[in-house]
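Handing you a structure now.
A single protein chain has been removed from this complex, and every other one stays in its place.
Then we have chain A:
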Amino acid sequence: MGEWWTAVPTETSMGSYEISSISHVTMSPSRQNNLMSMYSSAGLSKSSYSVISAFCTEDNIPQCISYISQELASLGLSSTCIKASSPGGAGLDTVPALNAMYELLQIHRRNMCTLEELEKEQLKKSNTLEQMQMSNSRLKDQLELSIREKSGLHETERQLHLKIKTLQSCLKTEKDEVQKLQSIIASRASQYSHDAKRKEREAAKLKERLSQLLVERRDKKLAIDVLNSLGRSDGKRSHWKTTKVTASHEDEMYKSLLSDYEERQRALMLENTELKKVLQQMKKEMIHILSPCQPSTRGATAEDSQADSDGEEKAGDSSREMLDQSCEHAREQLTNSIRQQWRKLRSHVEKLDNQASQVQNEMESNNEVIPKEIHEDEMEKMRCEVQQCKEFIHTQQLLLQQQLNTSFDDETAALLNDCYTLEEKERLKEEWKLFEEQKRNFERERKNFTEAAIRLGREKKAFEEDCASWLKNQFLNMTPFTDRRSCSSSDGQSALSIRSEPEMRMSSTKAQLAKSLTYATVSTPKPTQSASVPSTAELYRTLRLMPDSRYYLVT
C-alpha cells in the first residue's frame, strides 16, 4: 500500500518551516493511520493526537484558530468560521468546529473513495497495459513468424514456377518429338500401305494370269530361234562344269580379292611412309626452331637434344620398322615426340605473343618514347648526315691521297720546296729591315734625349749660379727703410734665408726651367728630377710669369 502512495500536495501556505516540516514528516505515518481509521471508525490514535498536540499548544490557540479558519476558507468550506468562543480565549465554538470537522471528514472520505477508485482504475489500466504489451510482443513474434513463412512460401513458389517452366519446356520438346514420331509413323504407314497395295495389285495380276493360263489350252512354249550359234566372245571353247572348274572359280575370286587388298595395302603403306617422313621433318624443324630461341631454358634444350637424339635413334629404328611395319611402339614414340615438340613450340609462340603484346602496351603507355614516325625521320636524317660525313671524309681522303701520292719528280719537288722557303726568307728579310730601322730610330732618339739631358743639366747649373749672384746683389742692394719690406723681406729674408735655399733652389730651378724652356727643343715635357720641385703646372705658371717678372727684375 505504501508503494501506491501518491503524495497529496501539501499546500501549506504557512511559511513556517517547522510546521511544514512537521506536517511533511508527519504526513506519511498519519496517512496510514488515516486509512486505518477509514476502515475502523476508531478515533485518532495516540500518535496523531501527539501530532495534533504538536500543532496547537495552549499558547497559540487563537493563531491556530485563525489559521484553521483561513485554511477552511481556502478549502472552500462553509464559512462557519471557527472562531473562538471568546475573543482571545482559549475556547472554541463547538458547533462550527464540529461541522467543520464533519465536513472535513466527509471530504476526507470522499477523497479516500476517489483515491481508491483511482487506484483500482490504475491497477486495471496497468493490468491492461501489461496485457497489451504481452499481446503486442506475442503479435510481433507472430508477425515475424508469418513474414518468415511468407518469404519461405515465396521461395517455394518461385521454385515451383521454375519447375513449371522447365516442365513446360520438357513438355514442349516431348510434344515436338511426339509430333515428329507421328509424322514418321504417318509416312511409314503411307509407305506400307503403298507397298501393300502394289503387292496386292501384283497378286491380283498373278491370279488373273494363273486363271488365264489354266483356261488357255495352247501353251506357248518358250523357244529360241537362232540362225546359227555364235562363237564365244573370247574365242575359246566352253568347258564342262567340273569341281576343278568350280575350284578354279574360287581361286579366281580369292585372287582378285587378294590383289585388291594388296593394292590397297601398298597404297596405304606409301601414304604411311610419306606421312611419317613429313612428321619427322616437322619434328626436326620444330626442334631447330625451338633450340636457338631458348638459351635460358637449359633444361628444355637438354630435353630437345635428348629428344633429338631419341629422334635420330628412332629415325634409324623407324626406317627399319618401316620394313617390319609391325612395331606400334616406334609409331607411338614418333607421335609422342611430335606432340611434345608441338606443345613446346606452341608455348614458345604464346610467350612471344605475350611479350609482343606487353611491349606494345609499354610502348603505348610510355610517353617518353618517341613515336615511330619521328624516330624514323630522325633515323633518316642521321643516315643522311652519316652519308654526308662519309662523303666528306672520302673526298678528304682522296685529296690527301692526291697530295701524298703526287707523281712529281724530286727536282720539281725540291724546287717547289725551295720556292716556299724563298718566299719565307724574303719575308723574313723585310721584317728584319724594318726592325733595324726602328732600332736606329730609337737609338737616335735616345741620343737626343741624353744630349738634351746633359744640356739641361749644364743650363741648370748656370741658372743656379745666376740666381745665386742675383740674390747676392739684391741683398747687398737692399736699404734700411725698406725694413718693413725688409722685415718681411727679412722675415722673408730670414725666411728667405731659411727659405732661400729652397727659394733659391726654386728660383734657380725656375731659371733653369725658363732657360730650359727657352732652350728646350724637346716637345715632350719632362718631369723634373728633384722631389722637392713643385708640380709642373706651378712651374709653367711661374715660368710664364717668370720671364715677365724676370724681365722686370732684370730691368
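As a convention for this text, a residue touches a chain if its C-beta (ideal position, glycine included) is under 8 Å from a C-beta of that chain, and two chains touch if they have at least 3 such contacts; residues count from 1.
By our rule, contacts and distances are computed from a predicted model.
Trainee: Leaving aside the chains you can see, what is the UniProt protein name of the one that's missing? Options: "COMM domain-containing protein 6", "WD repeat containing, antisense to TP73", "Sorbitol dehydrogenase" or "TBC1 domain family member 19".
Mentor: "WD repeat containing, antisense to TP73"
Trainee: Specify the residue from the set A:118, A:253 or A:454 that touches the hidden chain.
Mentor: Answer from the full complex: A:253 touches the omitted chain.
Trainee: Going by the contact rule already stated, which one of A:227, A:404 or A:476 would touch the omitted chain in the full complex?
Mentor: From the options A:227, A:404 or A:476, the contact with the absent chain belongs to A:227.
Trainee: Which of these touches the unseen chain: A:184, A:278, A:434 or A:454?
Mentor: A:184
Trainee: Check the options A:121, A:157, A:174 or A:202 and report the residue that touches the missing chain.
Mentor: A:202
Trainee: At which residues does chain A meet the chain that is not included here?
Mentor: Where chain A meets the chain not shown: residues 181, 183-184, 186-188, 190-195, 202, 205-206, 209, 213, 216, 219-234, 238-239, 241, 245-246, 249-250, 252-254, 256-257, 260-261, 264, 268.
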